[in-house]
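Omission of a single protein chain aside, the complex is shown with its protein chains in their original locations.
Showing chain A:
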Amino acid sequence: MSLTLLLPLVIFGITLIVVIVHALGWSSPRAFADEKDAARAWLREFPDDPPQAVDLSTDRRHALLRLPGGGAGIVWSFGQDSVARRLGPGLKLSETETGIDIRPADFTAPRMSVALDAAGATRWQAQLAPLTTPQTEDRHA
């Protein structure tokens, strides 16, 4: 098959399939039913780290977790599924009109836009604040 035939065929095929999938309503993102649902999604990736507390965003698409030992994790809806990450130093946080943006130093999860009301934004920022500046080792300790 020549490239002049293959290229239009591939472009047509991709466009057709994606448009049909979207038209069928299969673009709707998942929302967690409640805190337990978000915790289950977390445990799916980190079965050894049961969360001690779960704080859902207003649209129930993100949840901030308090982990044993004081660590933090985040689980969020990703298409119809979910993704989870432990959060470490080097986060960038910024306020938005609808909540906050989190930018971890993670090539595979570069940005999360979290919908939060004012009280929620304050809680999340307070929990994440220690992670927003690089931790330094005390070499004399």
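To be clear about the criterion, contacts are C-beta pairs under 8 Å (C-beta built on N, C-alpha and C of every residue); 3 or more make two chains touch, one makes a residue touch a chain; residues count from 1.
Assume contacts and distances are computed from a predicted model.
Choosing from "ATP-binding cassette domain-containing protein", "Alpha/beta hydrolase", "Sterol desaturase family protein" or "ABC-type maltose transport system, permease component", the protein name stored in UniProt for the chain missing from the display reads "Sterol desaturase family protein".
Residue-wise, the contact with the chain that is not shown comes from A:109, picked out of A:31, A:67 or A:109.
Shown as candidates are A:31, A:67 or A:83; the residue that touches the absent chain is A:83. On the side of chain A, the interface with the absent chain consists of residues 1, 3, 6, 9-10, 13-14, 16-18, 20-22, 24, 26-27, 44-45, 47-48, 76, 78-85, 106-110, 112, using the contact rule stated above.
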